[in-house]
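A protein chain is absent from this complex, but the other protein chains hold their places.
By written order: A, B and C. Residues from 1 in each chain.
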Amino acid sequence: MVDQFNDDFGDLEASFGPILYYNEIVIEHFTHPRNVGELDESETDGFGLVGDPFCGDQMKLWIAVGKDKITKIAFKSFGCPGAIATSSMLTALAEGKTIEEARRITDDDVIEALGGIPERKRHCSLLGVRALHAAIDDWERRRAGSADQP
Amino acid sequence: MVDQFNDDFGDLEASFGPILYYNEIVIEHFTHPRNVGELDESETDGFGLVGDPFCGDQMKLWIAVGKDKITKIAFKSFGCPGAIATSSMLTALAEGKTIEEARRITDDDVIEALGGIPERKRHCSLLGVRALHAAIDDWERRRAGSADQP
Amino acid sequence: MIYLDHNATTPLHPRVFEAMLPYLRERWGNPSSPYRFGNQARAAVERSRRRIAECLSCSPTEILFCSSGTEADNLALRGVAHALGARGNHIVTTAIEHHAVLNTCKALESEGFRITYLPVNEDGIVQIETLASVLDDQTILVSVMHANNETGVIQPIKEIADIARKRGVLLHSDTVQTVGKLNVQLADLGVDLAPVSAHKIYGPKGIAALYVREGTPLAPVITGGAQEGGLRAGTENVAGIVGLAEAVALAVEHRETEGKRLAILRDRLEKGVRESIREVRINGARAPRVPNTSNMSFSGVDGESIVLGLDLCGICLSTGSACSTGDPEPSHVLMAMGINAREAQGSIRISLGRDTERDDIDATVQALAATVERLRAVSSIQGSTEPQ
Partner (left out) sequence: MIYLDHNATTPLHPRVFEAMLPYLRERWGNPSSPYRFGNQARAAVERSRRRIAECLSCSPTEILFCSSGTEADNLALRGVAHALGARGNHIVTTAIEHHAVLNTCKALESEGFRITYLPVNEDGIVQIETLASVLDDQTILVSVMHANNETGVIQPIKEIADIARKRGVLLHSDTVQTVGKLNVQLADLGVDLAPVSAHKIYGPKGIAALYVREGTPLAPVITGGAQEGGLRAGTENVAGIVGLAEAVALAVEHRETEGKRLAILRDRLEKGVRESIREVRINGARAPRVPNTSNMSFSGVDGESIVLGLDLCGICLSTGSACSTGDPEPSHVLMAMGINAREAQGSIRISLGRDTERDDIDATVQALAATVERLRAVSSIQGSTEPQ
């Protein structure tokens, strides 16, 4: 059903007007987002909450870290399909990565992995990256906190 | 062939835009104008030449008068179909009339006899009436002139 | 496909298409041409004008053709502003107008006009108590839409017309969403200017009309040839005009029966949604509304996500007016009703039409319930349990 409509589209973004055309990968991540949910307080090593004041989107992201690797990741997102799909793809990219590697994930990586998203939705992909950074920062704070403890 | 187009028209004049729709009587007088030509100098009792500075139309009109009646009338007109048809109809109305009767012919009489003409062409009908008046005036001048003579 | 976005646009009615065909094929003359083949096209234009005037209770000379509801609104507002600019520079409108009016008011503001935006109450109804007090001796025009395109809420135009007339101020009312939905009798309604857009009433895109009451001062927006009495130049879209007339005739003819049918379906939809989805708010539900429109907010989810979710089920509906879609800002209409930004973001508009059947409504309720549930499972905001 998606295909029936797809044949018409090329590089439409170059022209005028609001175009909210999402490709099949984006739609797949929107309809079946990866890693949706919350981690238990007990297994959470880092948590991030970020919002986009521009569009009202919001994202929460939880990570569990073992041996400097993200062993578990979960998110919840309030927002447009672009926000949900980029959140989902970000978690898919981050899962199993080391903290160092995860920190280097950019919004462009997310967009590339999705095969592109509409120009006016690019800012959505920043949300996931920012939430991940917030969660990593939180993990670092917690680690520093527990290290501080005797 | 005219009929094929005619069915569509009612009181179109009431609305917007330039409409140059002429009815069949007007068209008949345009294609077969009555009394076209000039009278010989010898038989001319009155001559009128008038122009419409607004639209550039011009009309010449000759009359022969016998026993206070217009016995012969002839015209030439430069102008739009409205000018030609109203000129023609005016001569048809004036022919055979007494000078008194002819003087009373109005532009509305001409238009009525034609079954109407487009609103923006009404001024054309004045041309004929003015030319007739000019010719009658000329006849009166000539008569007065010959009466003056011993 | 289940299409539930009739306030955005509608399919061409087969009767409209049939009416247009001769003017796309055989009768393609220019209405301003002086030969009979041109007169034939002119006759079609003038017959259409007369037909529309009869359907909407006005005189044919009060109907001007132009290219869209948006252009009609521009012609009304700019036309009056530029015709009366020397007499006054104040215009009163509302916070909930379509962008065709709002952005034109903004443009006039930058030309030096002063604009007052009337507020609406939480039901989406313009607060007319304030109208009389904001009118001053500089006020030349009041513009209040007949019914809102996002909520369907009907505005008290007759009362507004009374006030405007008493004060000698012209009244424009955006009737784009009410022709065919309400009994629009222009002479009765008391307005001086009102647009009709064909593509909202099963007519073609690219054609509209503006009602301009006899004697209303108006300056043209598009100048050139003498078409439309010099008030709107450009070769006439003859086939479009004929299509518009047919569409208006159909709209008026079917209004009552369709209105009743659609009100029942709309009520069924809202009942179904309330019963199967928690935390839903029907915006403007307490106000008088046109029969085909329903606007809903679902807490914790985003409207665009609902739209895509339903699109994937073959159901077309939208978050608000089509021309502001893709715009990340939440609806100015809902915000004006006091709904907060996040709730406004979770809103959709469902607008029914001639092709809508009961089964479509039931399928939509189901799909909507499933989609909202799925999105809420993903959502980081848990409806009312989330502290804001």
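The criterion applied here is as follows: a contact is a pair of C-beta atoms (placed from the backbone, for glycine too) under 8 Å apart; a residue touches a chain by one contact, two chains touch by 3 or more.
The structure presented is a predicted model; accordingly, all values stated were derived computationally and were not measured.
The residue touching the chain not shown here, chosen from C:N103, C:N183, C:S276 or C:Q382, is C:N103. Interface note for the absent chain: among C:Q227, C:S294, C:S331 or C:S380, the touching residue is C:Q227.
Residue C:I207 is the one among C:I207, C:V290 or C:L368 that touches the chain not shown. Touch with the chain that is not drawn comes from one residue among B:C55, B:I99 or B:A113, which is B:C55. Taking the complete complex into account, residues 1, 3, 5, 8-12, 17, 20, 24-25, 28-30, 32-38, 66-71, 73-74, 98-101, 103-104, 106-107, 197, 199, 204-207, 220-227, 233-240, 304, 307-308, 310-311, 316-319, 321-327 of chain C touch the chain not shown. Contacts to the hidden chain, counted on chain B, fall at residues 1-2, 17-20, 22, 27, 30-31, 33, 36, 49, 54-60, 75-81, 83-84, 120.
The definition used in the following text is that only the chains that are shown with their structure count from here on.
The distance from the centre of chain B to the centre of chain C, with each centre set as the mean of the Cα atoms, comes to 55 Å. The distance from the centre of chain A to the centre of chain C, with each centre set as the mean of the Cα atoms, comes to 39 Å. Within chain A, contacts with two or more other chains are made by no residue at all. Across the assembly, chain C contributes no residue that touches 2 or more other chains.
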